[in-house]
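A single protein chain has been omitted from the complex, and every remaining protein chain is retained in its original position.
Let's look at subunit A:
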Amino acid sequence: MRRSSRSLLTLALLLIAALVTGPAFGQALNVQIVGGTKSATPIAVVPFAQQGAPLPTDVADVIRNDLNRCGKFRSLAVSEIVEQPTQGSDIKFATWRLLKQDYIVIGRIKDAGNGMVTVEYELWDVNRQQRLLGEAMSPAATSDLRSVAHQIADKIFQQITGIPGAFWTRIAYVTMVGSGNNATYSLIVADSDGYNPQVVARSHEALLSPKWSPDGTRIAYVSFESGNSAIYIQNITTGARQLISGRAKGINGAPAWSPDGTKLALALSYTGNPEIYVMDLGSRQETRLTRSLAINTEPVWAPDGQSVYFTSDRSGKPQIYRVSASGGTPERISFQGQQNLDSAISYDGKQIAMVQANGNVYRIAIMDQSLGGQVRFISPGPIDESPSFAPNASMLIYAATDGTRDVLYAVSNDGLVRQRLALADGDVREPAWGPYRKQ
């Protein structure tokens, strides 16, 4: 965890294009997986057979890393893969049983012409000697092989766990390079494993609170570029941007999309203290949801769109409350811990992640509704924040500090496997896990 022990897989630093908006390369994150779990399912992902020129991506390696970091699988180290079958008929099951593998994945990459390749893969159950999946993916550009690998990992994950995989998704986060008047903040969108960073927005003033639209096309965020906080919505493909709330007086903060994408919950303080509002994005009409002299902020929608969770210190210290999306009396949700802030809700509404503070230690806690409101910690602290669930809730991403650096961790839902995402010479913060991708 310390900087001294960063034996990181360092990626090539990509050129930082000096564009304010629109697709551009961001600085690549260093990626490292820590921890592991004995109870995880053992799976061998054999290197895929391939003819012709070397490819930019080791497809099997991407699949292995995906399966490892979700915490549910333990992939066999490449050095222990003693045989390399490429067809189902080549698999000697006795070998893989001896290696105590439950599943084996094999595959082939074929030239499809015009710089395109076709990836074929098979998933086999070692004990039953039965093929569970076998498929040829659509031809893809070699530069897009990471996406293909993530999609294969998703199918393997779903076949074995019964839950859709969420590896082929994206994350958004904010980087800060430099300090004081020389600071540059960038809103970045990258693959869920931190690869392929693209700059969405860049500013010399703070950027924070990025939130994905449910369809994954736009990001709402807060920018201080005008001097005060202001909320914007930006299309991540075209760069087109709308100002949503830029009142000169008070905070314009904490945007949160309704599940149907038609409304945005916000925290605005032009009346004197931050209150939660819901803005209809079509009519731009605002409805006030809370009335108290406290700080009311960090709204987040229940998956059914019927209620909004938020942070409020109306009881003295910040705690999580829930209010009907049409207003009414809020109900306190968090009772354990000195402070609870910044909730995130799983897709099925059953788990609520939050930042829980006890003394000077801020950790990510998950409250499981089915466990009677008991919380379990999935991060060690001391300054952890901004939890965000993957769309299948198998993992979360959160922000942490490491020395005087801000870094991100993607963590398995049980907290046992963590993947550290750090910038070589800057801070990474404010992560937000995007929805399932369609393209």
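In this text, a contact is a pair of C-beta atoms (placed from the backbone, for glycine too) under 8 Å apart; a residue touches a chain by one contact, two chains touch by 3 or more; residues count from 1.
Keep in mind that, in the parts below, contacts and distances are computed from a predicted model.
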| item | value |
| --- | --- |
| Protein that the absent chain corresponds to, by UniProt name, given "Peptidoglycan-associated lipoprotein", "ATP phosphoribosyltransferase regulatory subunit", "succinate dehydrogenase" or "Lactate utilization protein" | "Peptidoglycan-associated lipoprotein" |
| Selected residue (touches chain absent from view) among A:Q101, A:S245, A:S258 or A:T297 | A:T297 |
| Which of A:P85, A:G107 or A:P274 contacts the chain that the document leaves out | A:P274 |
| Listed residues A:G253, A:P330 or A:P435, member touching the removed chain | A:G253 |
| Residue of A:I91, A:V199, A:V355 or A:A432 in touch with the missing chain, whole complex considered | A:V355 |
| Absent chain, residues of subunit A that touch it | 206, 208-209, 224, 227-229, 248-251, 253-254, 267, 269, 272-274, 295, 297-298, 311, 313, 317-318, 339, 341-342, 355, 357, 360, 362, 382-383, 385-386, 401, 404, 430 |
